[in-house]
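For this view, one protein chain was removed and the others were kept in their places.
Order of writing sets the labels: A, B and C. Residues in every chain begin at 1.
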């Protein structure tokens, strides 16, 4: 039982028990079906990797299985937006920063509340970001940046996922054209969507996400190279938006009970952060009805409680003892 | 200029300059008018008080002026709800924990998204809480608890505010009856509203709010008596909900740029928390269009940046030097 | 089979077969339950009465059973509003005249689309009307007028229905207070609701409704007394609003397939009009999911087709032959 944390001497042992204990929760969800290729995922997969700001890495389970990054890519497009767009007014006219209690692919608030997407962590906001970026960087540059963040040359585009998104993602087309009609997307819609679909189709692993998380936890500086990949303030903003809006319409519940900035993707990945301590990458593609990994969320919840990683309940001496 | 923090040796000096610097912002807003009595407030008032978990208190400006607590009382009703209602299912069927990008007095999400209020920090959620509490405690007990939290016997009901709320708060009646029609309020509507209007009509001061904040910052234990007033987990939940939903539909912006759990009230008060360090009470009744104190928010923003109090950018050595 | 209209010589025979044929449909619905007293209605009751502008009356079935008028009273409050309020700007600021695809008791459009109720045939619009009337006429005068329209002294208030509405109609309270908060109701909310609940609680019969309908069909003049009870233009407006908004969110379907101005009530009544020919009163309290009488709607649909009473398919020679 993981919760008896004092019984452990090594984090790896604890993580192994955690994975074993939470494997049962994969039965409670379903792999995503909204694009055909996602439905081919193996619902039994489960893995977790922790990468500390001291560059230690503890990995258990299916941490090297590739899966599509999906919505977790919204954090990368956000970082690039904050990095490349210096005029804050352009950003303020493109997306808001308020959490939304609506579904991730909702169009309602675009129609009723404001003319801009509520935040950059839902589809409309990320598509609006893509509209800002598509004329500024090539998608190869996007991949390059993702590889640096994840310290992995293996990050690459899944052509199959990309084609699946492109040929069936009709609601995203609807969102993009609505943004175009409101002049929030100022460039070509098809090019914007292409960029967005490609972003979502990057293949990552739990291990690579944990490294990316450690960069954010470390204020933007890569633990392995000591070079700054993300501006400190941009890292802070990204963590905050993950905290308030990262888990779709379960963000509030997650902030309450887990309390770590986390972003999920319907590919089954979770990118989580214990600030100033470590990044956590999780993979388990069986999803709950909100679109979040069932076993993955459960693992983070138990970990937060056991290791005291909650934002308002931090005590890093516990994890330090196990590292 | 407050931002040159190294030029200061005492927090009091810094706060004095902060108040002087931010007084100009009171001109940019307006006192609340939605109930008549609020419009009588003096828009030029401004004060800030910091109370640390070591029981130090630094106060500058109009910190002993009484004003009505308004929505800040929603944190107290939430704490009592978590304390008295042991069955989490009852709580889950009464309010959600997701942030909302809607106005504080909106009825829309009650109709379109779910049958329960989105969270306990907006009117509908707090009225639903009042419905849970009204048959369990008397309002005198509510005041008693508020006095303990604020370490002040002066906390008392403003009959004038209460009558103003009661005779003009029609939208709150609408919300309460809608909750009754959905059976979320299971008891008498008029009694529930009475409790709610009274809650909002407590007179507090910036000084008393800073003390209340220090209890939350300290995990629920009063710095002055070392007695636990709030269960540790309840304190954590309250701070989290203040962080995600405390500033109406500006909560996301506030989490991003200030990054301290904060709850505002249209009486001009702000209750803010630097976790594990101090509570901050602010008073300045000139409000922006979201209903938050203009100068108050500005003071917290500058303070967060200068003293490094942001959730994802903490460095308490700076404030420690000044204390 | 009623549809072989040529086989009939007398309208009464046709109506008798119609009632027999449609009695089965009472099994497909349910009596209303939203206020307790309505659930006591006998779902097997069915009756229809036709009253012509030549003052002929043909009645079959349970035409003298009393039931509460419910929403059909909205036509009377509308007529009185058009009669008493001479300043059209007051009316235009109180309710719109557009049909709504929302439920009869919806609050959404009040929040999202405009500040006034969409039309006077839904609860919000009728409550807004009541707010205009309550300071201008006594409820006794309302009853008197209803008696004249229905040529019946038996029209009276059901105290039991009224008390049931008053003690359980929480959503209507919510609507009324929302209207008050928007200053659409300018007088006392409780008095307004009292008037509204009483309006809904009048006891009528299918026979009395048919007479009321004949007045409207006859341009406002009572066939029995040749006196004008309703201004011609007001009668025209009332018929139009019954046509476009009379059947809740089934108004469009009804206009399409039946094509007679009709207003339904959840008491099981239907007031229908073949313009320039006759009024039709129907009673059958088993309702469909929209809140309209199942068997009643079916009778009107068959009658419209068989006797060619549809607005855009009129041939009164058929009914004239049978009268």
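Everything that follows uses one rule, which is that a contact is a pair of C-beta atoms (placed from the backbone, for glycine too) under 8 Å apart; a residue touches a chain by one contact, two chains touch by 3 or more.
On a predicted model such as this, the values are computed, not experimentally measured, just so you know.
Looking at the complex as a whole, the chain kept out of the display touches A, C. For the options C:167, C:183 or C:240, the residue in contact with the chain missing from this view is C:240.
When the omitted chain is restored, the residue from C:52, C:100 or C:123 that touches it is C:100. Residues of chain C in contact with the chain left out of this view: 96-102, 108-109, 112-114, 118-119, 232, 235-237, 239-241, 243-245, 249-253, 255-256, 259, 261, 275, 310-313.
Within the entire complex, the positions of chain A that touch the omitted partner chain are 106-108, 111-112, 170-171, 173-178, 180-181, 189.
Just so it is clear, only the chains that are shown with their structure count from here on.
Because contacts link the chains only in sequence, without closing, their graph is best described as a line. If you average the CA atoms of chain B and of chain C, the two centres end up 50 Å from each other. Centroids of chain A and chain B (each the mean of its C-alpha atoms) stand 31 Å apart. Under the contact definition stated at the top, the residues of chain B that touch 2 or more other chains are 108, 112.
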